[in-house]
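The structure's right below; bear with me while I get my questions together.
Missing here is one protein chain; the remaining ones are kept as they sit in the complex.
A, B and C label the chains in the order they appear, each numbered from 1.
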Amino acid sequence: MIKVGIIGGSGYGGSELLRLLLFHPQVDIKLVTANEHAGKRVDAVHPNLAKLTDLIFAPTNDEHNFAELDCVFLALPHGQAMELVPKLPQSVKIIDLSGDFRLNDAEVFKEFYGREHTAMQVQSEFVYGLTEVKRQQIKEATRIANPGCFATALELGLYPFIASGLATGKIIADLKTGSSGSGAKPAAGTHHPKRANSFYAYKIFAHQHQPEVEQLLTTANKDWQQDSTLVMQTHSLPTVRGIFASIYFTTRVAMTTDEIGGLMRDFYANEFFIRFAKGSPDINWVKHTNFVDLSWAVSGDTVIVFVALDNLVKGASGQAVQNMNLMFGIEERTGLVMAGSNP
Amino acid sequence: MIKVGIIGGSGYGGSELLRLLLFHPQVDIKLVTANEHAGKRVDAVHPNLAKLTDLIFAPTNDEHNFAELDCVFLALPHGQAMELVPKLPQSVKIIDLSGDFRLNDAEVFKEFYGREHTAMQVQSEFVYGLTEVKRQQIKEATRIANPGCFATALELGLYPFIASGLATGKIIADLKTGSSGSGAKPAAGTHHPKRANSFYAYKIFAHQHQPEVEQLLTTANKDWQQDSTLVMQTHSLPTVRGIFASIYFTTRVAMTTDEIGGLMRDFYANEFFIRFAKGSPDINWVKHTNFVDLSWAVSGDTVIVFVALDNLVKGASGQAVQNMNLMFGIEERTGLVMAGSNP
Amino acid sequence: MIKVGIIGGSGYGGSELLRLLLFHPQVDIKLVTANEHAGKRVDAVHPNLAKLTDLIFAPTNDEHNFAELDCVFLALPHGQAMELVPKLPQSVKIIDLSGDFRLNDAEVFKEFYGREHTAMQVQSEFVYGLTEVKRQQIKEATRIANPGCFATALELGLYPFIASGLATGKIIADLKTGSSGSGAKPAAGTHHPKRANSFYAYKIFAHQHQPEVEQLLTTANKDWQQDSTLVMQTHSLPTVRGIFASIYFTTRVAMTTDEIGGLMRDFYANEFFIRFAKGSPDINWVKHTNFVDLSWAVSGDTVIVFVALDNLVKGASGQAVQNMNLMFGIEERTGLVMAGSNP
Partner (left out) sequence: MIKVGIIGGSGYGGSELLRLLLFHPQVDIKLVTANEHAGKRVDAVHPNLAKLTDLIFAPTNDEHNFAELDCVFLALPHGQAMELVPKLPQSVKIIDLSGDFRLNDAEVFKEFYGREHTAMQVQSEFVYGLTEVKRQQIKEATRIANPGCFATALELGLYPFIASGLATGKIIADLKTGSSGSGAKPAAGTHHPKRANSFYAYKIFAHQHQPEVEQLLTTANKDWQQDSTLVMQTHSLPTVRGIFASIYFTTRVAMTTDEIGGLMRDFYANEFFIRFAKGSPDINWVKHTNFVDLSWAVSGDTVIVFVALDNLVKGASGQAVQNMNLMFGIEERTGLVMAGSNP
């Protein structure tokens, strides 16, 4: 059994890690922490888990015997993982769900996250955990920077076209997310009376996942930005769950829908969690699961790729578990094969 | 023109007062206040009002020349109106949307609102503003305690049966409200990810509108509680707008649906804002309006009365404007005749 | 492995049976049928199941070799199971999710379902499948009439009080359901523009689950209706999932909250799927699971019992699987231990 700790278990990332790991046949959750909820039963904060666990939240900031653990998931607000990671023993594998270790450029980090990076010396130990693309490196990694929710959608949709050099010019990524992406803490943007009937753009030209996506795509094709630019714009949906990406780009030569389909099907031929949707994917069909639903359409030299995933599963905790499975040499799907519901 | 002040204009009560009063043909809004938003344009806080007003929020706690005003609406959190009212000149008519002056018993107030009442000496100047029932007193009043949202629904549904002495035994009022009833400030109960798929009971056996309803019904029939008890239970709906009440009671003698209907139609014969729905009312048909939709059903000696209204209009700001119209001797419907939308 | 057939797999009952049974470790789905979708892949109708099954819908009305099956689930519209059941071999265990075989009185059936019962001769072979209450009979049964969604909530909330003779007088059950309870076929009441902001009562004094509940409660206490009456009223919630019941009744003697709690805890002491919620249950915490969350409150001689469950799981397909487990002598929870999500 893998002895696991979840640091920051009261937010939505932690909530989903608990939902998945409590049923993972090879995981034993030894530690789960919280701040204001420290001392409470986990099911007092997550009533969905009543009858399923007797765990109690330990205080996040106490001393913990991390050396007893095999794997630690960090589900903390941005900026806290970089405080904690240098204190953790090398023997413990780390999967960080925050943005702290995704970027390898301290200046870019500061620009997008609005703070100095205080642990850049260990950033290079982190492998970027986009499972389908970085599987071999993840298997050998001891530290994973788990991708952002928007980034996962955008990267999986674009990677085959960047790697093959087919995309050129401006890539327009119009992105939409449900309210759970803003976390468990009440705020103006997630106040029900306002959010329930709303749709709006936010972080205009300024989302922190943009440099993460550009960095990942550069590992696919170091020259892609010579004649291509990524424009990514995020919007707020009045659903709880889901990321939907509409990605528009120009191909170097006009291609048929079948040719695009062939490329995608080849690229993701053996990927269990990648599904190809008829027409358009729908966030309704991926909710609560680790699946990514993709489709595409072509008109002349214009391609649209549509991507739907659950921001808290494939966009966060599900992919984190997928990465843990690889790091510990167990079957990648373990604990993640589950159906969403209709309706 | 009636010179009006709105004290507390940034919350939802104030927001709806602004929406209604900006279009009221006999009202001139001279003052609108806020705390944290003081100094901002009103349409910066209420973007729905852009192009419709150039008003700016004055600080709530500044000295204002209230004597220049004809009417002041207090749309403040519970407990603040009782601080302010004693400082207001007698020449200004007051309509208080909070619960501060609804109850005439200081002990009951303390029990349900959790604080000492500090201005009980002026409470008797207030008329309870359930328009359809207290019209004559409202016309002569200078101070109005505007009814609560649940209370309005429950009182309008029950009054004919209490006044006529028909209801007996336990009256069960199962009440449901949309999220706007919790106000404009983000909180755990109105966090979109939680609220969007939820339904739950709250303030179990303990809602502060209960004594207000009992007090009002006693004015209909001072002995009604000799053989009758009100059980009222509130629940949270995942809509933004709306109160729905299902009121169950026993009649002293079995009555037909037509007899019940006759009683209701007689009682509310000339009431423009009371509508009788076929089958069940639906909060969808009253949203954004001052209408109250009622229906009833009978089986043996059991009656169910259904009531739907918009918690922020007939349940708060709309009824407040209706009362202002009466107090100033103008047509009661002025500024309030508007259609909700389908859908 | 239990060889299973699902007759009527394209609706929501069938959809949830598929979601559960595809992952059930002792079930092999040999047959799944549909009418208009016959010939299609299951995941074309239920895209949530893509990558999880290659099953294809057989035509419901074809001849099937039922004798090869161990268990057949009937997830058909009301009135169709009674056509099919007499044609099925006695060797096949049957679990009917419709209302066709729940009532043992043909007259009552006709009154509430609006049609003659054509297979009353086999009705007595059916055991009413309220698992927690009828466990022993279910274990020995070959035919199960699976309870209705509202009925399950109401029966589980009331049974301890009827069995113990504590409840007296009028029992008021105010019931609310999400839109999935109306099935997969588009209709006026589930048209999104209308339903999304609505709340209303329906089937006033006339829901077909009422006689089912009365019949079940009579097995707890044959005399309960001598001094007690059930008033049950159903309402439509603008959620997709969930039943919430607020049940009000009078106790023969005043009891404390602790005494009520003791009764409930004793009665459901060993029931895994019954959970006791703090304050109020919430449909948000039971969605997609077989759990039933209960709480209660007492004031004088008035008790309120709150019940929340997922109408499609414990209220339909989940309880059906729970019953199948019992009928085949395997652990009752098999395939049903899963967490809902937060949020």
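FYI, a residue touches a chain if its C-beta (ideal position, glycine included) is under 8 Å from a C-beta of that chain, and two chains touch if they have at least 3 such contacts.
Model, not experiment: these values are computed from the prediction.
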| item | value |
| --- | --- |
| Of B:Phe57, B:Phe109 or B:Phe291, the residue in touch with the unshown chain | B:Phe291 |
| Residue in contact with the excluded chain [from A:Arg19, A:Lys93 or A:Lys287] | A:Lys287 |
| Residue in contact with the excluded chain [from B:Thr33, B:Gln80, B:Ser180 or B:Gln233] | B:Ser180 |
| Residues from subunit A at the interface with the omitted partner, ascending | 169-170, 172, 174, 176, 193-194, 196-202, 204-205, 229, 231, 233, 235, 237-242, 244, 246, 248, 250, 279-284, 287, 297, 299, 302, 304, 306, 308, 343 |
| Hidden partner chain, residues of subunit B it touches | 12, 15-16, 19, 22-23, 44, 46-52, 180, 184, 240-241, 272, 275, 277-278, 282, 284-286, 288-289, 291, 293, 312, 337-343 |
| Residue ranges of subunit C at the interface with the undisplayed chain | 12, 178-180, 182, 184-188, 190-193, 195-197, 238-240 |
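The working rule: only the chains that are shown with their structure count from here on.
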| item | value |
| --- | --- |
| Centrality ranking, top chain (CA atoms only) | C |
| Separation of subunit B from subunit C, taking each centre as the mean of its C-alpha atoms, in whole Å | 39 |
| Subunit C, residues touching no fewer than two other chains | 240-241, 282, 284, 343 |
